[in-house]
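The other protein chains are all here in position, but one chain of the complex has been omitted.
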Amino acid sequence: MICPSCGNLCDDNEVYVEGNKIVKVRTECAISSSKFLNYNKERNTKPLVRMGGQFKPTTLDDAIEQVARMLVEAEYPLLYGWSETSCEAVKKGIELAEEVGGVIDNTATVCHGPSILGVQDFGEPTCSLGEVRARADLIIYWGCNPSSAHTRHMKRYASLSKGRFRLPEQKKVVVVDVRKTPTARNANIFVQVKPNQDYELMAALKMLLGNEEIEEQEVAGVPVEQIEELAELMRSCEFGVLFFGLGLTMSEGKERNIDGALTLVRELNKWTKFAIMPMRGHYNVTGANKVLTWQTGYPYAVDFSRGYPRYEPGDTSAVDVLSRGYNDATLVVASDPVATFPKDAVKHLCSKHLAVIDPHISLTAFMADVVIPSSFIGIEEGGTAYRMDGVPLIMKKVVEPPEGILPDVQILDLILKRVRELKKGR
Amino acid sequence: MVELKLKIKAQHLTPIEGEVLTPDNLAGKSVNEILNLETWRGNRRVKLSELFTVEGESASKPSDLHLILEGDLRKVRHIGSRMSAGKITINGPVGTFVGFEVTGGTIVVNGDADAFLGMGMSGGVIEVNGNAGDAVGSGYWGTRCGMRGGLIVVKGNVGAELGCWMKDGTIRVGGNSDIFAGVRMQGGTIFIAGNVGAKPGAAMVNGKIVVLGNVPNIPPSFHIDEIRPSTKVDGDKIQGPFYVFYGDITEGGNGKLFISVEKNPHLKYREAYIF
Amino acid sequence: MEYLLKNGYVVDPTNKIDCERKDIAVKDGKVVESVDESRAKVIDVKDMLVMPGGVDLHSHIAGSKVNIGRLFRPEDHYKDYEVKSGVRRSGVGHSVPSVFTTGYRYAILGYTTVFEPATPPLKTLHTHEELNDIPIVDKACFPLFGNNWFVMEYIRDGKLEECAAYIAWLMRSIKGYAIKVVDPGGVETWKWGGTVQDFDQEVPRFGITPREIVRGLVKVNKMLGLPHPVHIHANQLGVPGNYKTTLRTMDAVKDLASGDKPALHITHVQFNAYGGVDYLSISSRADDVADYVNKNPHVTIDIGQVIFGDTTTMTADGPFEYKLFTLFRGKWANTDVEVETGAGVVPITYSRSNYVHAVMWCIGLELALLVNDPWRVFITTDHPNGGPFIEYPRVFSWLMSEKARERVLKRLPRLARVRTHLRDIDREYTFYELAISTRAATAKILRLTNKGHLGEGADADIAVYNINPKEVNPSLDYKLVRQAFSRAYLTMKDGEIVVKDGEIVSAPVGRTYWANTRAPKDVEDVVIPKVKKLFEEYYTVRFENYYIPESYLACSAPIQPLEPAG
Partner (left out) sequence: MVKFTLLTGRSLVQGVGKEAGKFSEKYIQEVSTCQIDPEDLRVLNVKPGDCIKLTTEYGSVVLEVAASSLVHRGSVFVPYGPYANLLVGTKTGGTGMPSFKGISVEVEPALGESVPEIKELLTKTYGRVK
């Protein structure tokens, strides 16, 4: 059973179903079992519309009608989310965004968007996770905390995994972070970097790899001797990999921190084999980026307002669209921006028409005008998803959704059909 | 020059595409033709007449046309895109991508300009009498090439990544700059009268950055070269003294940072490395 | 729906028709003897050139590495876009176009079948998802085997039946079409940072050489009766002096050929026909390669022509892309895939004034012109490696006109003209030869019996170009040739008009072909359980999750192997 939680997309969980209910989960991951066992709790099963400030239950047709009208009337709708649903739904979402001339953006925009910007300047030497398991003798987690966010990453793919050419004891683990995370506690080496100075540390590493002298005693709070040791470790490994997370993309410099990391790993390939990989959060954030890229040419922040894909992240990316007050309506699918966006962005989001498609009453749904309940992808509906390393997997359906609840792809299809009718009517 | 004044009608809710607003597009057209030109507001095709009131007249040649834009233009983006000649004066705050890939002419903004001012610029002059946003004089995503020529002057402050990937030309900032000024710079000159955020010149391979104010830190990938009494920006002498750093060494770069000695006592320890 | 294309000049080499005025009747998606004119839609294509739809056997249009190219080159797209309209979805060009645009632009060129030549089996679901989204054209993909752990071990241990059973199982499990080999053994070597310098160099930790891998796979290919010979991207691609490796590779399987049936297709040979010892001394050895091909019927080639301008190189040959990166220091992507293969992507600008690029440009054309038999040399740009496929018409005009070639040649660096042979070649392709090399022959080598010709029963994939082959002299009017082939007057796919006057008028879903191969049951029954066991050790996905159900293909077209396996 493929787990629709994080970018690990573990495909070896066992789920036991009795009747139409998941009764037992065999997995080593707390998040995964919580997902499989709790997904059905606090479930909203009725389409809701806001009237006089209060939610009132309504029919699916009425909810679809309202969302369709909202999108057709909007001059600059934002269609946001897409990372906790199937690629089939993402394709439908792109078609809808194109049809209504809106901006489509996925959660990468506040996750690994900067990583993508970095890749667009430098490319990335990377590999599938099996390569790490089979060959890596040095694993670096920089600004990421798999023990909390990707609990089985180390066991399945990295430091604790048994690979064809490497046993766990042959794999050294280095953690670079601003705080001693749970991951850091189990590392061979922990390097504590000062907040917002990862770039300086990476620059220092590149200097030392290039046998250059640094005119400092310490960089980013790390003594130069310790940086020298780290550089030597990287240079002398047989196959190294650098996993990085939001510690780099969200702190000062953002895309420039990725610039620093990508060019560091590039440099290391002069000495040995070295790969780099972002630790993608939501289980299909990678897939959303991939589908957007092959259908529009761009991975996120795609603006269809002029009838063709345009890409200007920093202006057409969700937070910027909201904070500049560009959009006059928003459709949120399988995501919760109210829980993840800065205050002022959420303010604008909530001040305009807002519709949400989500299995739960998320914080965003709580603020919405229209809420359409959807089935759980990966549990109540199948579809494809892409693992953080780009390996595609087919998610399975194991239980039936509650009566009358449709998957995202079907809801979006109904909206799209209605939108086309309304546009013809004009 | 012939003056043509467009005053935006009211505050618009959704973004307006300003590409059409260049002397190149408007020259040789009658006021009526101009009013009937189409652009986008959000995803709607709208005539300029719906968005602007027009005074004055157009010129026959772009180089003779002085286009004056008035009002709150914060949601108008790409004003002056790919303009080659003439002049645009913007009275009021203006949106993103002003002067996108301009090759010539002059753009004056009397107000604040949003991000990506002069992106991909290769010639002409952009002057902002106010503040400007992020990535001034940078380049389109993935091009690895920022501003290639011309002059950008910002009287106030600028955001992050000023002159990112800049290849040639000059940027002058009267106020402060946010982090990563001149990051990945490949040539040209950046002059900042105020303070800069962290990591100026990071990964630059060529060009020159002059800072009169405070610098929190110099990337570890720079070496100090010497102390100079003064330096020059486009021919005018700038009084120092300056610490001169070169780098970015990790990029095999030969860029130069001129950092005010007086405003940066915390860099004194670096003097020990001068030989 | 029935159609009658009247008064065109038909070029249909398979049926020995060379510019004859002939009507083509179409019914229910097939070419038929005749239709009732009163009921059929009659289209007058008077004096126009009528050909079977183009068949491209090597074009990187879909999959993981292609998408990496799209993702990291926004600057490649932002000035070349397609606005949404009626039947057309929006999208972007240029060297790595988005999926919809890819299908439309091929159809506009009059191409109706395009094969993706390199897919990592583990990521082939991705490839199929993109192929599903490419409208109009029929498609297929070639899984990569040249660095596959199972394959290398079976061949090393001399277990060819088991190897065949494994490949048969994999081919039908992931819906692949043919065996693709890229830098045999070289990618596994690269996964430790090394490169294969020699055809007989041992692969670290596997004790097998590229030669053994190639020979083994050619044998397996025969055992399984796959529809296409082993499709190989030889070792040492892009390396000066590599023509020797290319000759060795071809010669290594000479004894395995049965009669005149090709046993090996060597792809984008332009990149593998270099003399010299470094990039300063690089020269053309296209003559040696062509000479070998002329003398030995067991190989076919495609050229991989270079087009001057900006494009994106992408290949499973990771080590080669790293070499490119060290030359340019620009963008570089590398993606190693566990157990199976890898990939690299690097943007490049081929410039006329660059000596090396000029030599490459000459070599591609030399190969097409020096191989005498157009049934064994196919026109490609190895899209997008040599240049984007939209530039095909330019290549056609060069092949059909010495004058057109001369116009480019005289602007190349002198040394490039001296160290190549193009200036001495006066051969010019006829429309007939062009039709062979771009349709008839490629369909034949892919064993697509309903394609590449307009005989009765053929799929009604038809291209009509607005040029009169009787009047126009391509040798002089090469510009007209280029224009005509750039925008088909009419393209028909399975009997449906998809392009009219160079515009998309409908966008049906194309088929995805795959080889439904089987090894003898008793062998498979032994091998597959073994594979399953090793699978859990080798891969990070479960055996069960590796399988791609037929339902995941938008329009599945399984084809059976020729002779019974074994």
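Lettered A, B and C in written order, each chain numbered from 1.
Convention: contacts are C-beta pairs under 8 Å (C-beta built on N, C-alpha and C of every residue); 3 or more make two chains touch, one makes a residue touch a chain.
A quick note: this is a predicted structure, and the numbers were derived from the prediction, not measured.
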{"item": "Contact set of the excluded chain (shown chains only)", "value": "A, B"}
{"item": "From A:Q66, A:S161 or A:S251, residue that would touch the chain that is not displayed", "value": "A:S251"}
{"item": "Given A:S147, A:Q226, A:T272 or A:Q410, the one touching the chain that is not displayed", "value": "A:S147"}
{"item": "Hidden partner chain, residues of chain A it touches", "value": "5-6, 30-31, 34-35, 38-39, 41-42, 53, 109-110, 113-114, 117, 145, 147-149, 151, 178-182, 192, 195-196, 246-247, 249-252, 254-255, 281, 301, 313-314, 317-320, 322-323, 336, 338-347, 349-353, 360-363, 366-367, 369"}
{"item": "Interface with the undisplayed chain - residues on chain B", "value": "115-116, 133-135, 138, 159-161, 178-179"}
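Here is the rule we use: only the chains that are shown with their structure count from here on.
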{"item": "Pairwise touch network: line, ring, star, complete, or other", "value": "complete"}
{"item": "Contact-richer chain pair (by C-beta pairs counted) among B-C and A-C", "value": "A-C"}
{"item": "For chain A paired with chain B, centre-to-centre distance based on mean C-alpha positions, whole Å", "value": "33"}
{"item": "Inter-centroid spacing, chain C versus chain B (mean Cα positions, whole Å)", "value": "46"}
{"item": "Gap in Å, rounded to a whole number, between the CA centres of chain C and chain A", "value": "35"}
{"item": "Multi-partner residues of chain B (at least 2 other chains)", "value": "141-142, 144"}
{"item": "Contacts with 2+ other chains: residues of chain A", "value": "120-121, 304, 306-307, 311"}
{"item": "Complex interface listing, chain C residues touching chain B", "value": "72-76, 78, 330-331"}
{"item": "Residues of chain A that touch chain B when the two form their complex", "value": "74-76, 100-102, 117, 120-121, 196, 199-200, 203-204, 206-207, 210, 212-216, 219, 252-253, 256, 259, 263, 267, 304-307, 311-315, 324-328"}
{"item": "Sites on chain C touched by chain A in the complex", "value": "62, 64, 66-68, 70-74, 77-78, 81-85, 89-92, 96-100, 122-123, 125-126, 129-130, 133, 191-193, 205, 322, 331-339, 342, 345-346, 537-542, 545, 548-549, 552"}
